[in-house]
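Only one protein chain is missing from this complex, and each of the others stays in its spot.
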Amino acid sequence: MLFYTLDIIGTFAFAISGVLVAMQKRMDLFGIFIIAFVTAVGGGTLRDVLIGKTPVGWMNDLNYVYTIGLAVIISIIFKNKLNRLRTSLFLFDTIGLGVFTIIGVEIGISAGLHPIICIALGTMSACFGGVIRDILCNEIPVIFRKEVYATACILGGITFFILQHFRLKEDLIYIFTAAIVISIRLLVVKFRIQLPTVYEKQ
Amino acid sequence: MLFYTLDIIGTFAFAISGVLVAMQKRMDLFGIFIIAFVTAVGGGTLRDVLIGKTPVGWMNDLNYVYTIGLAVIISIIFKNKLNRLRTSLFLFDTIGLGVFTIIGVEIGISAGLHPIICIALGTMSACFGGVIRDILCNEIPVIFRKEVYATACILGGITFFILQHFRLKEDLIYIFTAAIVISIRLLVVKFRIQLPTVYEKQ
Partner (left out) sequence: MLFYTLDIIGTFAFAISGVLVAMQKRMDLFGIFIIAFVTAVGGGTLRDVLIGKTPVGWMNDLNYVYTIGLAVIISIIFKNKLNRLRTSLFLFDTIGLGVFTIIGVEIGISAGLHPIICIALGTMSACFGGVIRDILCNEIPVIFRKEVYATACILGGITFFILQHFRLKEDLIYIFTAAIVISIRLLVVKFRIQLPTVYEKQ
């Protein structure tokens, strides 16, 4: 139940991040809603399609649709005040990152897939909504260029399987995994860490 | 049978709209065909993939492929005269919008999905071919920015369920739904209606 609540909070935060990008592109109401929707559930949708878990998740639970609709309405009403909530939104977004990673890994495990594929599915659930958002907004996805975002999910996924190897209880595995994803993301943003560059300095 | 004919007419019109965009981008013959194809069947393909109805529709009925091939050949031969047919093309396109919406809603119902999801599937069937077309052409999808296009499908879908609630005969539901979608689209274009803006005037 707590887990489901955190999932909804993450969905809410992801949707708002979609609204903000859509507004920068001066989209109309329909465009804003679609971008919010895709940012929030696009990663999980891609995951479900690739493993054949259809109809995809949000079609079976309207709470996601309602949450996203609410996020759109709230962000439009308070659009001039969203800046002041930047820190809260960042925290919600980071919680979403942790929760979505765990959901993706778990769904991979129930589909009987190899741990490497499960980690990929966790990362996809958490990060590819933003990738689809950026493509629809005609941008090169930001997580391919500079943001250390997916790395937190990958390391979280690895943590998950290490802890499972030591037969920890499921709840503890969840808490540790989410903690790893969230801490890495916070550290990365605080200390402006980037992935090692593969290019010569110019 | 009439319904299938209208479906093919819509496919034809959507394909031509794809050809026109591809030619603006000076694509080669292969590119033009793919863009025409994606514009015509992309929305239905996405719908089928998301609900797990595979192999997707056009793989089981080659008439769609032939129709699109014909549309490409005709538009290339008559490319200097297409402008004069603008009104007919717009009408065909609008018929397609209505028919595709109904098909999407019906497929959602047979999959046992909630009315809200069915309306989303109808809108997706009718509008997301154009979205994929715009992404492949490296544009922000036009229906996210200014065209009131999806709104007609959403209102059509709502009409569908209201009429079904009153137990109208299926044929009548189809005719009314298509009429709503088509009338809204025509009114919108005639009176240049836009969605209410969420931005301050500049």
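Letters A and B name the chains as they come in the text, with residue numbers starting at 1 for each one.
Definition applied: contacts are C-beta pairs under 8 Å (C-beta built on N, C-alpha and C of every residue); 3 or more make two chains touch, one makes a residue touch a chain.
Not measured: the values here are computed from a predicted model.
Of the candidate positions A:Leu50, A:Leu70 or A:Ala179, contact with the hidden chain is made by A:Leu50. Checked against the full complex, the one of A:Leu6, A:Met59 or A:Ala150 touching the unshown chain is A:Ala150.
Across the interface with the omitted chain, chain A contributes residues 49-52, 111, 113-114, 116-117, 131, 135, 138-141, 143-146, 150-151, 194-199. Where chain B meets the missing chain, the touching residues are 22-23, 25-32, 34-35, 45, 49, 52, 54-56, 59, 62, 65, 76, 79, 135-138.
Simple rule for what comes next: only the chains that are shown with their structure count from here on.
Between the two copies, chain A and chain B, the Cα superposition rotates by 120°, quoted to the nearest 5.
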